[in-house]
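Only one protein chain is missing from this complex, and each of the others stays in its spot.
Here is chain A:
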């Protein structure tokens, strides 16, 4: 190693171009991998900063998760309450000075008929953190009284003694402001027993905040609290962990980050591996002669491989620090972007631990070390003298096993992509994206054989043409099938991934739109975003309208616990809440059971879910609701509009035993104006025709996929262009030979133009061939038409890019070589 180092260094100085390409490939790859790992790490370990309870030493809350064995626990997005009696119990734990049981519930002041954003409703004891705040006026003491924080009071222009209107607990009511509190978190503070009633939390609180006696170590205090709570399964948090107990949005956001990172990791790793090893192969090929000479002067094959590895490693080491650093910045950008998209709460910070850097560095050094050794394998094993003298050619036929595996993978990919034909569900669509990756891997393996066969066919067809350029181009393609296949499969990869990834997003989205449109029986949709939902009293107002049918339409999360090989597992389902009262307004496309049975503890399930879980109407199953409560529900119906409505539709009676706000309310049988008139007393309400679910919405997951796939395509094109340019630049000897055999510059240029065109055309043909069946399956399976839905311009667009890239990356360097050869 020590002795080889200077040789490797001086060799790399002379062959800089190839190593620069390796460095660029590693740089961009490290950026992508670090960013992905950074997002994953944030998903696993991020702690939200503590907000209202920043001064508390210990927070106690429910676990808010459904435990899974050997997997990340499933977060529960709604508050799971804690027994209120624990507040008094914990206040007596030695070392605890103050304990408060917090309640948080929706409460929105209304000013001149418009909802005003506030910090929500709390019990008065939640204002003592831990000291009782300074109040101008009186603390709230009875029903109909509240205290405002200073900021909210200013916004409302309220003073002690004023009466304000608020929407709380599903009702619109007038409250008297008894006081204004300074230095308290924004909010509406009610007397504790009033708050308990408004929140519907008899005998329970959301969480318990504890302050340690001055001089007591918070950790010790927490330990004693844990002892006191042993067996309850409650979470006792100190330090940074407190944020998770206080804010539930963080848990859900984290889960999404892990899912996003996980869904991207596969395609990113595959493409990075492909491009980095490709760049290494180009670099080693450029130094073939030098390496052969080193062999000739007595280096062992092992040493030759090590020289290649040292060079690649040096290049990687040079760019890993900036690449990794940039990756952290990219991860932070991505985080901000997710915040803007509403995927994760603003408060969730990026975890900037060293792990992504370490993972990326280790991964790339391993890939580069092994890739360089692999690329140098052939030249290192060649007899020394032959290596120097050998005309540059490839082994005659590509490995049969390699080709067979390649075709097998392509076949497997097509099977994966065919799942939408038998199951019209989102799960089936997941196969399409993965199918794209598997098909492309298959193509890289089968590529040389395919290119060779195609080139042989072309050569035979063109050999009788008077113009020899095409025939020569075909012969070159045939003889250098591996070289050509590398570039061609890279370009084909760009085509296939761009198309399958995009259409795998847009087609189901179209399916969702179709389902929602088809299910819409002409109901009006009522929403009230300013209030956080439609309050219960609005429902009563609507029900009072003669001839109106009224139904809740909401969404929530339910968790289905099950066991897998004896281990406890749980799957979360995004669930639509809809009941029997929606029967005349929403057509789920029932195949079994009836909508009218969707009352009480019941659910409707999709055909796919019914099949997989073996659940038919009348069967029962256990579900965990978003707040952790467990219910046994009966299957009322099976429907087939599962793209629009997911796998489970939950009866409102299960979802909201005591709810006060609903996402939306459906109204049928009456005119829009009648509905508006009926809702005159509900501030900030909106009435729309058609399904409220924003059908054309592009989900964050889709956006992320678009952006990442777009970025990766650029990366693939860079890599392919690099290898094409390098390969073409090495063809001086071949052009010489042609010239000496009598080829005119025009003939050589014509030959090169053919090759450039064929690379692009072949890549488009292969890429389209691999993506057409998945698209067809998507269209037929999800949309009932052979045409998948998506941006129509994408296939021709990406093909045009690939054609131009392949053509220019061949023709431009060839022109340069040709001018050098012909001395102009």
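Here is the rule we use: contacts are C-beta pairs under 8 Å (C-beta built on N, C-alpha and C of every residue); 3 or more make two chains touch, one makes a residue touch a chain; residues count from 1.
Everything that follows uses one rule, which is that contacts and distances are computed from a predicted model.
UniProt records the chain missing from this view under the protein name "Putative ABC transport system ATP-binding protein", selected from "Succinate dehydrogenase", "Serine/threonine-protein kinase", "Putative ABC transport system ATP-binding protein" or "Hydrogenase formation protein HypD". Screening A:53, A:175 or A:480 for touch with the missing chain picks out A:480. Of the listed positions A:143, A:707 or A:737, the one in contact with the omitted chain in the full complex is A:737. Note that of A:124, A:471 or A:777, the residue touching the chain absent from this view is A:471. By the touch definition given at the top, chain A reaches the unshown chain through residues 389-393, 396, 466, 468, 471-472, 475-476, 478-480, 733-734, 736-747, 822-824.
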